[in-house]
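I'd like to ask you about the structure that follows.
The complex is shown incomplete by one protein chain, all other protein chains being positioned as in the whole.
The block that comes next holds subunit A.
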Amino acid sequence: MLKVLKAGLYLSIQDLGRFGHRDIGVPIAGAMDVESVKKANLLLENDENDAVLEITMTGPTLQFDTDTYISLSGAHIVATLNNEPVDNYTVIKIGKGDILSYGRLEKGFRGYLAVKGGFQSKKVLDSRSQFYPVTQAARLKDGDEVPYEETTDYTPKITEVKIEEHFENTTLKVYKGPEFSMLSDAQLTEIFARPYTVSKENNRMAYQLSELITGHSHSMLTSGTLPGTIQLTPAGRMIILMKDGQTTGGYPRILQLSEESISVLAQKKYGDELKFKLV
């Protein structure tokens, strides 16, 4: 078991997501920054869909009760194992009773902790990703325990990799969304000619942007939405749906983020700047 001594801002179990249940309104959930999760799992020779912990901004304190191996990825958050510093993208041996503590955030917004074999919490609708009310809680709290299997005899093929972080990027690649054609020339210029900043309203459901563009009075019937769908409200607010985002919506879907750009955006926080590039 991994014991959560302190959960930090927002700590949750995530795999790559819950697929095949959109038709009953279940969002896919899953890790916000899929790129980082895949790298962490790859280092441990895990399946890429094995469940990891997603750590948001301020880190948790976690204690392991059996031997295993872990790897950290994503945001650069100062981390120590029994008070000794540990780095992202290395295979770290864990002994019984070891304590992993996260401190200050240096870069990015969401860190990942993968364990050899993946965390073994109960699957609900084919996934371990926490999303209330599909799972009983949306996130982990102090005192929670997360199961994993003991690993004592493992020789990693690679112990460390140098990674060029995908999230240093500030340009998000977008495709035309289903209602792209409703945008006026003026709106198009506004969207692509200037940078935007992430507003305080940013979470696993959606990221809102601080700056407004010219509004609209386009009305439409409710229709499907996906992670990465950029909706435009009548007031001119751009809302980018993320992994816990609703499966349907009534605002025009003007743009659609590339999947890689969803991982980039997942590492942005309040006040960070970004630009759009149409592909």
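Just so it is clear, a contact is a pair of C-beta atoms (placed from the backbone, for glycine too) under 8 Å apart; a residue touches a chain by one contact, two chains touch by 3 or more; residues count from 1.
Note that contacts and distances are computed from a predicted model.
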| item | value |
| --- | --- |
| Listed names "ABC transporter ATP-binding protein", "Ubiquinone/menaquinone biosynthesis C-methylase UbiE", "Aspartyl/glutamyl-tRNA(Asn/Gln) amidotransferase subunit C" or "5-oxoprolinase subunit PxpB", matching UniProt entry of the absent chain | "5-oxoprolinase subunit PxpB" |
| Touching the absent chain when the full complex is considered, from A:Glu160, A:Glu211 or A:Glu259 | A:Glu259 |
| Full-complex contact with the absent chain, from A:Leu42, A:Val134, A:Met182 or A:Leu212 | A:Val134 |
| Full-complex contact with the absent chain, from A:Val26, A:Leu44 or A:Ile191 | A:Val26 |
| Where the missing chain touches subunit A, by residue | 19-26, 124-125, 133-135, 175-178, 220-224, 226, 228-229, 246-249, 253, 256-259 |
